[in-house]
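Structure record follows, encoded as structure tokens.
What follows is chain A.
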Amino acid sequence: MAATAKKKVKNSSFGQTVIDGKNVTKIFGETVTALEGADFNIRAGEFISLVGPSGCGKSTLLRLVAGLIEKTSGDLTVNNEVVTKPRTDIGMMFQKAVLLDWRTAIENVLLPSEIQHRITQDDKNKAMASLDLVGLKGFEFHFPKQLSGGMQQRVALARLIQTGANIMLMDEPFGALDEFTRERLNIELERIVGELKATTLFVTHNIQEAIFLADRVLVMTPRPGRIAKIIDVDFDRPRDISIQTSRDFNIIVEEVRDTLGGH
Partner candidate 1 sequence: GHLDKITIIQPSYPSMIFWPSHISAQLGFYEEMGVDPTYLDGDTTVPYQAFLLNGQADFAMLDGPQVFQGASAEMGLKTVYSVHSSAPEGVYVSADSPLQSVTELKGKTVGLASDRDLASLKVAMAHADSNIDGVSTVVVGDAGPTLANVFLKGTAAAFAGSISDLAALATKGVVVRDITPPSAKVAPANTYAVNGATMMDNYDKYCRFLKAYSMGVHVGQYNLDIIAAMSKAKDGAPHQWEVEEVGNSYLQAVAKLQLPPEGDTSYGLVAESAWLTVNNDMKMIGAVDADYDTNDYLSHVFEGCANNFDRAAVEAAADAWMAKNG
Partner candidate 2 sequence: MSYSTTDQTKHISIFKTLPFHLLIFAGLIFLWEMVNLYGFEDQIQADMIAPRPTNIVLAMIDIFIIDQTVWKHLISTFQKALLGASIGTAIGMGLAISATLSLTFRKYIKPWIILMEATPRIAVGPIFVALLGFGLWAAVALAALVAFFGPFVNTFQGLMEIDEEAEEMFRSMGASRFQTFWKLRFASAMELISAGWKLATASAFGGALVAEFIQASEGMGVLISQYVIMITMDYAFAALLSVTIFGFILFKIMDFLDYRLIFWKNDLLLLKESEKRRKKAGVVS
């Protein structure tokens, strides 16, 4: 249960490389280098947290992986295929819940299925189950406006689960929540990801949250955006909230801070 502060490759509990980036660079317009020479590889079932100050290129990295924007140079593959356009085996969740106001919770959750094919009874059952999973049983037919901010985030999470994607990209999904609700959702997220065995890339501003959830933390620094360090987090799962006050945990917090502070 010790956390090592060195970058190390760990082949044990995870599968093959799913996302592989080599020297990935993204330049906006002609001058804004949002991401420079990023190297990273993420294995099946792994949970990666991405931290770094505002504007360091976290969202850019996620959007590159999702195929929403094109890289300027470097190599980027997902499941050994070069990324050129959005893939349906990748699901994405944004900082805002981005729900459609005119659809009930379950209709919002069903949207990804609807985009891919006619919805079946199976899809509906699955949607009910994912809403249940995020603790929204009984709220299936509420509209977004009738739900609190935290509940909306959870609908977005259920929608992500509904995509059936086993690669999940999450861009500060809980940024707008108060700390208490956020903690509750963190625990749920850990459980869900564990159950689905999904590969996850998770952006956050909150160092505690990043470490609590992650197998590895990617620390980024700005101007130009680079990956400064990759830190392993070796706590057993499922994790309890109390580990946050442990010494080992705080050593990692310090390490992340130091990396960030060094710039």
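Note that in this section a residue touches a chain if its C-beta (ideal position, glycine included) is under 8 Å from a C-beta of that chain, and two chains touch if they have at least 3 such contacts; residues count from 1.
Basis for inclusion: all candidates are chains of the complex that A comes from, given by their letters.
Everything numeric here is computed off the predicted structure, so don't read it as measured data.
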Complex member touching chain A, one of 1 or 2: 2
Candidate 2-facing residues of chain A, complex: 63, 66-68, 86-88, 90-92, 94-96, 98, 100-102, 104, 106-107, 111-112, 114-116, 138, 140-143, 145-146, 163
